[in-house]
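A protein chain is absent from this complex, but the other protein chains hold their places.
Moving on, here comes chain A:
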Amino acid sequence: MLRLEHITAGYNKNPVIKDIDIEFESGKITALIGPNGSGKSTLLKAAVDLCEIYGGAVYLNGNERNGLGNKEFAKHVSYLPQSHSGGAIAVERMVLHGRFPYLSYPRKYGKKDYEYCYHAMEKTGILELKGKKLDELSGGQKQKVYIAMALAGEAQVFLFDEPTTYLDVGYQLELLDIMVQLREQGKTVIVVLHDINYAMGIADKLAVMEQGKLLLSDTPANVYESGAISRVFQVKAKILKDEKGKKHFYFEGIKKG
């Protein structure tokens, strides 16, 4: 369980998110939604200490993050950033580094690390890429490598920042499936999604952000009822049901409509 307590954070002394207070429960998927620049990514970065924190604290299972230390925190919390670096390093080796928080003496990846690594590569469908160098891959393939890296650990909490970027639609759906599987294993999943349909479809909770503030955090149905989506995104939201009775969202621009 991850809890952000009255967090104010940002960059270069400018707060981007203000006084955010939210708890992410185990075995639940929380989708962060909101317009560009509303502070979704910053919220994830604040959770893993990648931006400046001006107030508040982060708790993992009741322990304050700073008390736990970087390495201990990294064992339990896995973070997938929006942009990726990495050059001529083989895919297998990259995914293995997902095991870095668990590396002890002698500083060498062992059998167990390789098992987790291969399992993660299999799950993300990149086994055949394992010998390729990262800088030879396409954007989508790179994204898969980074997802595999996040899955190779034994984390309890997964923070995904726009994980569907670069991925084709088929793989986007596979990724949503991976998140659902993580939920079934009792993990905490927090994901920034731009596609509201995806968010509505898989999330147990939606956290709606606007201008650095948390507007509300509730079940998808309640969030829809509240009209927050229409207000925040400046669109008209309609629900269409398909032949199986599954709800789909349809948006219209307010000015045109």
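Note that in this section a residue touches a chain if its C-beta (ideal position, glycine included) is under 8 Å from a C-beta of that chain, and two chains touch if they have at least 3 such contacts; residues count from 1.
Everything below uses one rule, namely that contacts and distances are computed from a predicted model.
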| note | The chain missing from this complex carries, among "NADH-quinone oxidoreductase subunit J", "Iron complex transport system permease protein", "Diguanylate cyclase" or "Aspartyl/glutamyl-tRNA(Asn/Gln) amidotransferase subunit C", the UniProt name "Iron complex transport system permease protein"
| field | Sole contact to the chain not displayed, among A:Met1, A:Ala57 or A:Leu103 | value | A:Leu103
| request: May I ask which residue of A:Asp135, A:Asp177 or A:Glu252 touches the chain that does not appear here? | output: A:Asp135
| field | Where the unshown chain meets chain A, residue by residue | value | 48-50, 70-75, 77-79, 81, 84-90, 93-94, 97-98, 100-101, 103, 107-108, 133, 135-136
